[in-house]
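Got a structure here, written out as structure tokens. Questions coming.
The complex appears here without one of its protein chains, the remainder shown in place.
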Amino acid sequence: MDFFTNLSDKIGKKLEKGRPFHFLYSTYDAIDSFLLTPKEITTNGSHIRDAVDMKRIMITVMIALFPALLFGMWNVGHQHFLSIGEDATIWQSFGYGFLKWLPLVIVTYGSGLLVEAIFAQVRGHQIAEGFFVTGFLIPMIMPPDVPLWIVSVATIFAVLFGKEVFGGTGYNFLNPALLARAFVFFAYPSVISGDAVWISQSADVISGATPLSLVMNGSTSVLPSNWSLFIGTIPGSFGETSKIAILLGAILLIYTQVASWKIMISVIIGGLLTGTIFHATGACPILGWQHLLLGGFLFGAVFMATDPVTATHTQSGKYIYGFLIGAIAIVIRVLNKGYPEGMMLAILLMNIFAPLIDYCVIQLNIRHRKKRILRKKN
Amino acid sequence: MEQPGYISTIYGADLSEILKNNNVVSHFSRRHRRHDATLRAENIRYIAGNVLTGKQMTQFNATHFYDSQVTAIAEGGERKIIGWLLPGLRKWSFSHTYLSWLYPSQFTNKENNSNFLIYNTSLNGGRRTFMMTDVYDKVFPFSIIPLSLLKACLTQDIEQMEELGIYEVDDEDFALCEVVCPSKMECQQIIRDGLFLLYHNA
Amino acid sequence: MSKTFSNTYILLYITGLVIIIAVLLSAVSLGLKPQREANRQCEKARQILKAAGYGDVDKSEANALFAEVTRPEKSKTGREMYAIQCADGSQGHVVYVNGKGLWGAIWGYVVLNEDNTTIKGVAFSHKSETPGLGAKITEDDFSSSFIGKKLYDENGNFVSVKVIAKGKGNSIGLENRVDAISGATLTSRGVDEMMYNSLIEIMNNPNNQ
Partner (left out) sequence: MKKYLGPLSKDNPILVQILGVCSALAVTAQLKPAVVMALSVTIVCACANFIISLIRNTIPPRVRIIVQLLIVSALVIVVDQVLQAVVYDVSKMLSVFVGLIITNCIIMGRLEAFAMSHKPLPSLIDGLMNGLGYGLVLVIVAIFRELLGSGTLWNHPVIPQSFYEAGYLNNGLMILPPMALILVGSLIWIKNSKKSSVK
């Protein structure tokens, strides 16, 4: 261990300011802090610091994503073999899905980190960890057969225009992973919408419609049972199908206090309420709670809406933010059938409104405090 | 310390005199052996005051007029390979992201009241931009939105600072925020700068 | 700019300016009117000719050919119609159809055979459908799938042509259905409704049978 530490220090010295290879410092710093815990100690202020840092938060989110991912890998293979009518063991299915996922994730990390690294070099700041989760999320919300170059273009677009334009991780107001998906959705609609894309290399005779699109087309009779919707043995992207795996992740996120339970709960309440109202008025054939089992609603609620950078940061603002995401997602689903996946658009929309909600909450707090001061004076 | 306790002394007493009979190093290294066998005398930080707000002293510093407490904790900065991936059974964290919450007794040592053994001065991460996790609000007791106030101080928006209640707080109030901040912000310094700005513009 | 102007001057000045401009504009408009009309007519002619199987007719020849093969008609409800001689020599009718797609208006011309039972060709236009999805209704792949479709089912009831997704609505006979554009469900449904609503008008009118 000392060997590594010393080696790293030596390299670090070579790249200090003024040395010819200083331009590589941010890359070095990224690798160094990736492999070894940082050597910085507190200088002023509190002498002890919490052990948690950004890297730890990011890895926690990734661990929370694992159940959904593992299930997704199996399911992609399972759906594939199901559609071509072959029997396959669990491991065959899983292996198939894994081989579908691997190139996606390599391409995502490759192109995303490249952009991040270039900008970190040019601007001379550190390469932030934020992209680790983004790059992990992007393959999970794409169809399994999406062409790799499209993933690459979408990732570059999302990192460039979702993040770097605004100054990098922490300054962005749109969720970059969702932006990548939205980019594909609008730029290459044929690879991400329609019935053909959600099963990997399916035979032609089988319609691979996701349950969500079945509902939106009014054919609720062929809907899979609620149980298989909950378990997740339905066509879809890697991450979104298994509700139970997502819930496992949600429990971890809430317990470790990485993601806000307030947002998750209020998204679900918003969705339930709106879904029930639409069902009661007859605008939508399925029950309110069934919306939660369809499409990416739950995945978005747990992993996307709670992104700490793009969500509201005031506590009461989180309830409003979450509720509106849930409500708008269902409204888009039910009323605009051109866009069945309303969750993505709802979250992106509310990302834009999050600062406004925060502003209102802060103004309320100011008013409240002013009143209290006046009361004291009297 | 080997023998924590109260000592009555004069203002300006030499720290080394006070510590003469206390073998801090051996105490630390015994307790710490499992983490850091190489703990040496220079790797102990003496703090005038408590760990949250106190000032760092050298071993031969004199105690100050206002100081009534001297704290000694181990310096951090040891480097572990891929530390952010390890379960972290002995890392103290306010959140539950490390598995140390499975083993809470390590944080309180009833034997001699020296609770700071597990803590050290590592920053435990790099400086980042504000990530709006809920931690500030959990450790901040006033009806003030700490993050907004910090941001107002950073942007030197005096009017906003006043409205958000800068007059009701002191930099020490933000010590806990600073401790738990995953972005490793120097909250106390930010507030101090904000107060300073007010003072100069008043 | 420090000069001051009297109210009378301002009034007269504006009036004069307006009159001059008005005269100028009407002159320009009148002068160019024939050409504008010709352009519009030409565009329509090319669309209809294409639907009737003449292919992409050159702009210079479109009008002449159109005049040669068509004869204007009007349905009882006032819908624009033409009698036309198709490229294969047979007689037929052209019906103007209009409706709404996902984002805006869609319209087109449907060429029917002589007894208005079979489609010989269609040409659709749209205002603002999604490129790559709904906008595909203008492409040949989609419009050629209408050729030869029947407007009546086996029992002789008017059903129009159903634009419906592959594998759905199996009760509808192959002769009465066209595959919807996948991913553009709403635009496809718009085409479906446009065909039904527009064609039913002339179907219920025995004068044009």
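In order of appearance the chains are A, B and C, and numbering begins at 1 in each one.
Here, a residue touches a chain if its C-beta (ideal position, glycine included) is under 8 Å from a C-beta of that chain, and two chains touch if they have at least 3 such contacts.
A quick note: this is a predicted structure, and the numbers were derived from the prediction, not measured.
Tell me the shown chains the invisible chain touches, ordered by label.
Counted over the whole complex, the chain not pictured touches A, C.
One chain is left out of this view; which of A:98, A:188, A:230 or A:353 touches it in the full complex?
Only one of A:98, A:188, A:230 or A:353 touches the chain omitted from view, namely A:188.
From the list A:103, A:147 or A:167, which touches the chain that is not on show?
Selected residue, touching the omitted chain: A:147.
Residues on chain A that touch the omitted chain in the whole complex?
Where chain A meets the chain not shown: residues 147, 149-150, 153, 161, 165, 183, 186-191.
Please give every residue of chain C in contact with the chain that is not shown.
Listed in rising order, the touching residues are 1, 3, 5, 9-10, 13-14, 17-18, 21, 24-25, 28-29, 32, 35-36, 39-40, 42-43, 130-133.
Just so it is clear, only the chains that are shown with their structure count from here on.
Measuring between mean CA coordinates, which chain is farthest from chain B?
Of all chains, C has its centre farthest from that of chain B.
So the centre of each chain is just the mean of its C-alpha atoms; given that, what is the distance between chain A and chain B in Å?
34
From the C-alpha centre of chain B to that of chain C, how far is it in Å?
Measuring from centre to centre gives 76 Å for this pair.
Distance from the CA centroid of chain A to that of chain C, rounded to the nearest Å?
Taking the mean C-alpha position of each chain, the two centres sit 45 Å apart.
Residues of chain A that touch two or more other chains: which are they?
Chain A, residues with two or more chain partners: not present.
Give the residues of chain B that touch two or more other chains, as numbers and ranges in rising order.
Not one residue in chain B touches at least two other chains.
Okay, in this complex, where on chain B does chain A touch?
Result: residues 45, 47, 51-54, 56, 71, 73, 75-85, 88, 91-98, 100, 116, 119-126, 128-135, 137, 143-145, 147-148, 163-165, 175, 178-184, 186-189 of chain B touch chain A.
Per the contact definition, I'd like the list of chain A residues that touch chain B in the complex.
Per the stated touch rule, the residues are 1, 4-5, 8, 33-42, 44-57, 59-60, 126, 128-129, 168-171, 255-258, 260, 308-309, 311-315, 358, 361-362, 365-366, 368-370.
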